[in-house]
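Rest of the complex left out; these chains stay put.
Each chain carries a letter (A, B and C) given by its place in the written order, and its residues are counted from 1.
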Amino acid sequence: TSNETEPTAAQTKGADAAASGNAAPGQKVVIGFSAPAADHGWLAAITTNAKAQAGAYSDVEFKTVEAGADAAAQRAAISTLISQKPNVIVMLPHDGKELNAAGLEAMKAGIPVVNLDRAFPDALAYRLQIKGDNYGMGVAAAHYIVDQLKAKGVSNPVIGEIAGIDSLELTQERSKGFADTLAQSGLKVSNRRAAEFTADSGQQAATSLFQALPKIDAVWNHDDDQGIGVLAAVNQANRKEFFMVGGAGSKKAMEDIQADNTVLKATVTYSPSMASSAISLARLIAQGKGMSDLVELQVPKEIILASETITKENASNYLKLGF
Amino acid sequence: MSDVTDTSTPERPAQLPAQSPPVDPAETAAAEQRAAGRLSWWRGESGEGARRNLWLIGVLVALIVIGIVTRPDLYGNSSWVWSNILVILKLASVVGVVSVGMTFVIIGGGIDLSVGAIVALAGVWATTVATQSYGAGGMIFCALTVGLGVGLVNGLLISYGRLVPFIATLAMLVAARGLAAELSDKQTQVSNNATINDIASTNLLGIPLLVYILAAVVIAGWVLLNRTTFGRRTVAVGGNPEAARLAGIDVKRHTLMLYALSGLCCGIAAIMLTAQATSAQAAMANLYELDAIAAVIIGGTLLSGGRGTIIGSLLGVIIFSTITNLFAINGLTTEAQNMVKGGIIVAAVLVQQVQFRSLTQFLGRNRLTTN
Amino acid sequence: MTEREEGVVTEPEASPTGGGAQGGSVDAPLLEAPADTVAGEVVLRLTDVVKTFPGVRALDGVQLEVRAGEVHCLLGQNGAGKSTLIKVLSGVHQPDSGQVEWRGEPVTFANPQAAMRAGIATIYQELDLVEDLSVAENAFLGHEPRRFGFVRRGQMARRTRQILGRLGHAEIPPNRMVRLLPAAGKQVVSMARALSHEARLIIMDEPSAVLAHDEVGNLFRIIRELTAQGIAVIYISHRLEEIREIGDRVTVLKDGGTTAANLPARDTPTRDLVNRMTGRTIEYVFPERPTGAGPAEADLLVVEGLTRPGEFADVSLRVRPGEVVGIAGLVGSGRSELLETIYGARRAEAGTVRMAGRVLRAGSVGAAVRAGMGMAPEERKSQALLLGEPIYRNVTLATFTRYARAGFTDVGRERAEADRIAESLELRPRDVRRPVRTLSGGNQQKVVVGRWLLGDTKLLLLDEPTRGVDVGARAELYQVIRSLAEQGVGVLLVSSEVPEVLGLADRVLVMREGRVVREAPAGELDENTVLDLVMAGSLMEGAAA
């Protein structure tokens, strides 16, 4: 997200440490990797992290196949990858359901598949699934907002939501978690605008939102990248009466939260560090090893990362994971 | 016509037009004047463009009435109404600037699918660390140069390379977004330049600077199209390229300039959008090409070239952003918005045409009776 | 007519000052004779000019010599190379070899600008106007009066008004969109454009093809003014009598080469001219009408009370099988619209069209075609031809379903049929697989007419079928039309050439301002009567209004 794109050494180290017992070089492993074209900071961080993590192992050969523009292109790319017979495939699908068939194809060809982030509906289509928690993000954001509003004693609060690309299922899950949790406290979203995960679309969605809601108490913005635009819109509209919660956990957002000089008071994580973990675990799977901190001899089948809430208080701990 | 024609007969110097007005020129002119009235030299009315724009304004008014009906609470507040108008105009400003360039390209018989990509590339280039170190002037210069440069490449490919505009600019779309992603390393680049960022937040006399920029570009575009040889030749190049060529217009060079102009408008838009978002990234200005083309066509410009107005395009853009605003203040979802938007476009154009047809019929009937 | 002829010859009056007076409030002299022009001096000389297109040698060693102050006529069959020649002169094409000498200097014009700068202005065969620019903008396109890139609109309008005035059309407002002008008005604008240049040579490629009688008179008046000032004019026309009237010398082209140069325009016997053009002798007479009273069969086409507001009103007419009915009238009198409405291409506001007793659905071309109608429209390029498609596909455009089996086309038969048509109309080149775009104007016209000679057309609507067609082919067309009639086909013919209507039709309708003012057997009318009907009536009505 920021101009200085330093390699994610911090994350690599951190993940490394967790798997320290398995760090010693073992059998040579070819990891095939495929993720959608990165037109967004988060996706870019996924690819960068995966690459960096693979580079940290001397026994890993990393083969990336970019997924192209859509699910169809990614399916074709996975086919090419399978025909090159890597030991394991790590993929972040355009859409889990649309690429389910590709996962199955690889598994049938005897190549274990590590699914990143977007679940396959079919359990036979993957060996390991590492997911962020989209629904949980909405839940976390709503909890924070409800707590703050309670603390401030606001009744009948006006809550705005700026979502990401509306046609994506993950956006729907996030919004659902948010709405469900607010409903438990008897609250609801007053207005919801969808943006496109880009700063300029965030700015426009936010401007529309502010125009529709002359007074706002709280806003959840799904994505910190588009949050840059949202904050710009806040300045341009000169609206400071509310507080905002972000999403994903970019470095800039964390810095802003720490500095505490904008309306952004918190962000709920959806960390691209999962890509680093995925590479480590894919290596273990290929080498037939387990996670050293677990008793099991094999890597588990599913890992869901918790969405954490970053506030001014704990921001310094998370800064190294920011993308 | 004549009959027979063997011309050796000497007394037949000029057997022509029987009715050739023999002499007095003044009388001829007068007679012709009369004849003209009768002959109906003109089958239509001028001012079609103006009538069309009136119609667009009617659509706009209808949208506002819908807003008033659905949100009387907001529309009851006059300061809110004023700020809403400004929000709509600000929302329209970036696409508006792009549409001015697009109007020229389309009137000139082309199309530019790369405008969104040019905006992104120019914005990204202007916000690289290196460029930002030159300050606001450097950034603006960079954006304009990049826009102009890419436009020139488009123009060269199309005019001298003889590529179909659709293909050339589609390729440029793909390539420019790719280059922008490369340049920005796929990151969102934050603009740290206060002067640039202020462009989006400065107001003069209560009106945002962005709206002034839009107005300036529209006025400049209008003057260029309607009052200069460049604009008139654009109509000729788009309407009848062969005639333009025969009239001694360098059609290739002119086409080149049209795309360069569109690129330049994209450069201006890039600065405006970067200032608004205080950042730039490769995916910004997504699908602006569709927004701009749709606005231009709604505005009455022929996709086949040779006819169009700047004001119509502006109204088209404003109608679109008014629809967006209408949905936002009513809290409707984006897909409902999209569906209704599609419907409104169709309805607007359909009704506009019915309107025209019946108007034409009315005029026709009128003529017969007075005849 | 004879009395009027005397009056027409008024060139001595057409001095520069005379021209000024014409325009009314003209202050600046217009088109002054170039100071250094010597009348009779050779301004243009072409030697052995060759121009080839892929597969065609359009110009094959042309010689031409044009003197200042003369009207030099170019004659030649369709496809002889006339238009190509003038495009070489005006910088549109560059010659492959040979020499063009302009005012004593060998030149090649790289583009139209260069030719214009040198003082050569051209009125092209096809209208070359920009529909959405005003009259003034069209007239000055490419050389607008300007300051810092801004058009000086006032000055441009004033100069346009002067030129239009000179052309006798002061009533055309300079700011009117050209799109809103009728065809004849557009032709005036084309001429105005040529006059807006300070030209020493003005080339006119079949300018009279789309003009009405009075307009031709005007045109000739202008030409005389021009030549009186020492300006040279190259004039192309298929109408020999025009050449007799306005021309000074004639150069004849055949198959891209010069077969005769500098013949005296007035005294060269027609047969010589024709022979040099065609390489043979043509007997151009209208085919004889079958003697005896017309066929007694029932009416084929019955039109009653047909009306389209603003175009024509209350037109009733009938055509019997085997009958040729001609419609005469001025440009703009609504004949084309009438034909198109009968054909269903326009929807009538009132009235009925009946074919063989059955009323046709209004506004449906399909219904008309199914009932056996065919129409050769007026504007071939925009209304009739698929320019990029081969000739045979254009010929069979209306009939290909007939050769198809179960929806599958039979190209072989189509081509054979098209070959037959090409043969009978003397199409050149004869190869029917060539794209129509590469044909000369007259040959394109033959393709349009030829389309309806196929199949079982019962009623043929012909709108200006011989526009731009050379003498030889014209005779062929007349023969074809007549023989069709003999086979029982009804023909409804619109032509601006009164002799053609009178010579070809059995019965003639005269139209004026959208109304039929006279109907009579052709034998009862003569040219003057028709012209008087067409013109005098309109003047009367003009006075009444």
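The rule is short, and it goes like this: contacts are C-beta pairs under 8 Å (C-beta built on N, C-alpha and C of every residue); 3 or more make two chains touch, one makes a residue touch a chain.
Model, not experiment: these values are computed from the prediction.
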item: Per-label copy numbers for the whole complex, where each distinct chain appears once; value: A x1, B x2, C x1
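By our rule, only the chains that are shown with their structure count from here on.
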item: Computed distance of Cα centres, subunit B from subunit A, in Å; value: 40
item: Computed distance of Cα centres, subunit C from subunit B, in Å; value: 37
item: Euclidean distance of C-alpha centroids - subunit A vs subunit C, Å; value: 73
item: For subunit A, residues that touch 2 or more chains besides their own; value: none
item: Interface hub residues of subunit C, defined as touching at least two other chains; value: none
item: Subunit B contact footprint on subunit C (complex, rising order); value: 1-2, 4-5, 7-10, 13, 18, 21-22, 24, 90, 92, 111-113, 116, 122, 124, 128-133, 137, 141-144, 146, 149-151, 153, 165, 168-172, 175-177, 179-182, 185, 193, 213-218, 220-221, 239-242, 244-246, 266-267, 269-270, 309-310, 313, 330, 332, 497-499, 513, 527-528, 531-532, 535, 538-539, 541-543, 545
item: Touch list for subunit B against partner subunit C, complex; value: 1-3, 5-8, 12-23, 25-26, 28-29, 31-46, 227-230, 232-233, 235-236, 239-240, 242-250, 306-307, 364-365, 367-368, 371
item: Subunit A partner contacts - residues on subunit B that touch it in the complex; value: 74, 77, 80, 83-84, 87, 90-91, 127-129, 181, 185-190, 197, 200-201, 273, 276-286, 324-325, 328-331, 333-335
